[in-house]
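For this view, one protein chain was removed and the others were kept in their places.
Moving on, here comes chain A:
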Amino acid sequence: MIPNLFEIFATPYLLKVPLMWLAVMAPAMIIFSPSQHLVTGRYILLKKWTMKQFIKQIMSPLPTHGYKWAALFTALMITLTSINMISLLPHTFTPTAQLALTMALAFPLWLATVVIGLLKKTTRSLAHFLPEGSPTPLIPALVVVETISLLIRPMALGVRLAANLTAGHLLLQLMALAVIHLPTPMWPATVAVATTLMLLTILEVAVGLIQAYVFVLLLSLYLQENI
């Protein structure tokens, strides 16, 4: 019987209730559990320091009136990072491998940056569709190409995150199946595959962190163009 390799990406249900919302909210709730202490401790200081470094990195290219987006970007980064990290545990569900979630995050945020640009700086936003110094005969083609490039952005944003997570988790499952099902006389091969599996897990940790950062970074770049 051929195992269904994509079963790990199916939304979990409990008594016919989908647990997607729990899978999305639980990681962030673990990190942001309310403190029992009035005086800050090491954990809260560490969280504050991490958030401060991230905000400085992401928000420094933006003008002052763009700083109101800092809370949204930080929350998004923490949510995506925590979801990606927790989904690396065995037998857990990966919400960010679902296109429904990644597109639901990417499309409205991208649309918000475009609408803000069109409303507040209409001339500059429209001028972005034509690169400066373009040759005159190429102007119509370049405008069409830049328009398509703009409309593709939310799809690229959502699919990039989902595809990276899906591919990584699928590879981990394939290698884990290989380690389990290889016969005992082939123990050198099993050791080699198990070593590769460990290295791949480390890579998946890096991919999870990087993809969350890239998602937020690209959104901040789109905002930078339009604010």
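FYI, a residue touches a chain if its C-beta (ideal position, glycine included) is under 8 Å from a C-beta of that chain, and two chains touch if they have at least 3 such contacts; residues count from 1.
The rule is short, and it goes like this: contacts and distances are computed from a predicted model.
**Student:** So one subunit is absent here. Using its UniProt record, which name fits best from "Vacuolar-sorting protein SNF8", "Up-regulated during skeletal muscle growth protein 5", "Cardiotrophin-like cytokine factor 1" or "Sodium/potassium-transporting ATPase subunit alpha"?
**Tutor:** UniProt lists the chain that is not shown as "Up-regulated during skeletal muscle growth protein 5".
**Student:** Which one touches the absent chain: A:41, A:61 or A:131?
**Tutor:** Spelled out, the listed residue whose C-beta touches the missing chain is A:131.
**Student:** May I ask you to list the residues on chain A that touch the chain which is not drawn?
**Tutor:** The missing chain touches chain A at positions 122-124, 126-127, 129-136, 139-140, 143-144.
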